[in-house]
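Heads up, one of the protein chains got dropped from this complex, but the rest are sitting where they should.
Labels for the chains are A and B, by order of writing; each one numbers its residues from 1.
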Amino acid sequence: MLETTLFYIFSFVAIVSAILVITQRNVVHSAIFLAATLLAVAGIFLTLHAEFLAGVQVIVYVGGILVLFVFVIMLIALNRTEVERQFNRQWTLAAITAAVLVAEFAYVIFRGKETFPLPSATAAAPAIAVTGNSQLVGVSLYTNYLLPFEIASILLLVAIVGAVVLSKKKTAED
Amino acid sequence: MNLDSFIDWILLPLIKIGILFGLLSLVIAYLTLLERKIIAFMQVRLGPMRVGPHGLLQPIADGIKLMLKEDIVPSRADKIVFTLAPVITLIPAFIVFAVIPFGPRSIHIPGFTIPGLNVQVAERTTGFFITDLNIGLLYVLAVSSIGILGIILGGWASNSKYPLLGALRSAAQMVSYEVALGFSIMGVLMMAGTLSLVEIVNAQKNAGAWYVFLQPVGFILFFICGVAETNRAPFDLPEAESELVAGFHTEYSGFRFSLFFLAEYAAMIVVSSMAVTLFWGGWLRPFPNIAALGFLGLVPGFLWFALKVLVFLYFYLWFRASWPRYRYDQLMKIGWQVLMPIAIANVIVTAVLVLWLGGSR
Partner (left out) sequence: MNIPPVNISSILPAAVLSIVGIAVMVAEPFVDRSKKTLLGWLALAGVMAAMLAIYPMSENRGQWYSNLWIVDDYNIFFHVIFLLIAGITILTSLDFLEREEINHPEFYSLLLFATAGMLMMSGANELIMVFIGLEVLSIATYVLAGFRRTDLKSNESALKYFLLGSFSSAFFLYGVALVFGATGSTNLIEIAEALRSSSLQITLVYLAAALMLIALCFKVAVAPFHIWTPDVYEGAPTPVTGFMSVGPKAAGFAVFIRVFMTAFPQIQDRWISIIWMVAALTMILGNVIAVSQTNIKRMLAYSSIAHAGYIAVAFASGSRRGVSAALFYMLAYALTNLGAFAVVTILSRSEDKLTNISDYAGLAAKRPGLAALLTIFLLSLAGIPGTAGFSGKFFIFRSSVESGLLSLTVIGVITTVVSFYYYLYIVVQMYMREPGEEFSDLRVPASLKIALLIAAIGTLYLGLLPTRVLDWSTTAALTALR
């Protein structure tokens, strides 16, 4: 009961702030609402007993990525973005399309809700509490998901190299 | 919800939070006095002497001054963000304390019957901490990383040059040092095999040695990065008085300023407490196996904890009195080119040793 209520509160916060992220004209305000969204998602993880994920979500997204976002935002001319004409003119069309998509999703998820093989909450939760959520994540990363875990390191390397290649200063060589 | 779980999950934590909050405010207030006194002594001065004997009432006078001061909001500031920023910084700085274990799980509350209602309350044991999360360490890192946002937003919202520069410096510094900070803790994690702070202290008890002796490099890295994370000298670039006036909080005054101030000192206490918990045995007393020193066991755990924290707070003040500030490029260089490689090497060496020696688990 408590968890359901919390879930609805967190989801509400997440969705409302997510909408505000894209409707705010001021980029810094968007960033603040993005922080709210990310924290609310961390809260949802907590209600699902995924404590490790919640912690990592806050560290990586709020503490890392969002701070870098804000860092970059401050380096660009903000007052120009507020007066500049944005080229998202077709918003009626977009709104209609989005509404249709939402209706479609809602219908399918409503029709298919019995499909989700939800385990009875009492059966699964204690087992996780005993072994510890972080250990479970660690064990499955290093055993079953070893290969994707290793490839993910290549993925990160590619991203770093790519960022450096695209942004490094012009040298005398160029 | 029955009475027992009400007591366990709501009443007891609330009482503890109340006590902790009161104590913390007091400690922070007197930490400021301590800072002024110690620095004064180091510089052969007397420090505050007028308010109360030896200036002991000075923090209260300061507090009243901050409350009564005019609250100025720059006319072109972003008012909402300007107000929000100190709060964003303060809240994480305080809620981190929820998981810090000040003492062992040893508070005994005998069972009793509430007279008149005839309700039986069971006997229970609780600890000198608000809660013991299984992701305690992660929680500390996560929550304290939110605080950075407040500093950056505060600097931006002031709509003024010096605060913006301070905020930018702060963002870069925090992000850079957070990485090394995370790596420096990994050695402890691998040895203890748990993220729960209470269990980490217990693991040190079982290992028979505080982790500072097993992880000296990790400790030094942790404390350097911790000082940088709290924006204290010699890493106080975000608020460098001599170049940026006061950095991100130049435009803040009165009560809002005091929030930033509180957060900074709370963060200092957090870093000291974490250093004690992770590396210096938390509430454990020194020399547990020397019989002649058995009387040390009479001192309760939380006092040992407080004593150790005090030592680290003293270090903070000592640093401030003795070291000049780093230049920005030096700061970045140290963070990425010195601390990071050492931290990674430390992780690798520790991992190999833990595997090789079969671990302390």
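Odds and ends about this structure:
Keep in mind that, in the parts below, contacts are C-beta pairs under 8 Å (C-beta built on N, C-alpha and C of every residue); 3 or more make two chains touch, one makes a residue touch a chain.
A quick note: this is a predicted structure, and the numbers were derived from the prediction, not measured.
Under the touch definition stated at the start, the shown chains contacted by the missing one in the entire complex are A. Contact with the chain not shown here comes from a single listed residue; of A:Ile22, A:Val72, A:Ala99 or A:Leu146, that residue is A:Leu146. As for the chain not pictured, it touches chain A at residues 104-105, 108-109, 111-112, 114-117, 139, 142-148, 151-152, 154-155, 157-159, 161-162, 164-166, 170, 173-174.
Throughout what follows, only the chains that are shown with their structure count from here on.
By the touch criterion stated above, chain A contacts chain B in their complex at residues 26, 28-29, 32, 35, 39, 42, 51-52, 54-56, 58-59, 62-64, 66-68, 70-71, 74-75, 132-134. Residues 78, 80-81, 84, 133-135, 138-139, 141-143, 145-146, 148-149, 152-153, 156-157, 164, 167-168, 171-172, 174-175, 178, 182, 194-195 of chain B are the ones touching chain A in the complex.
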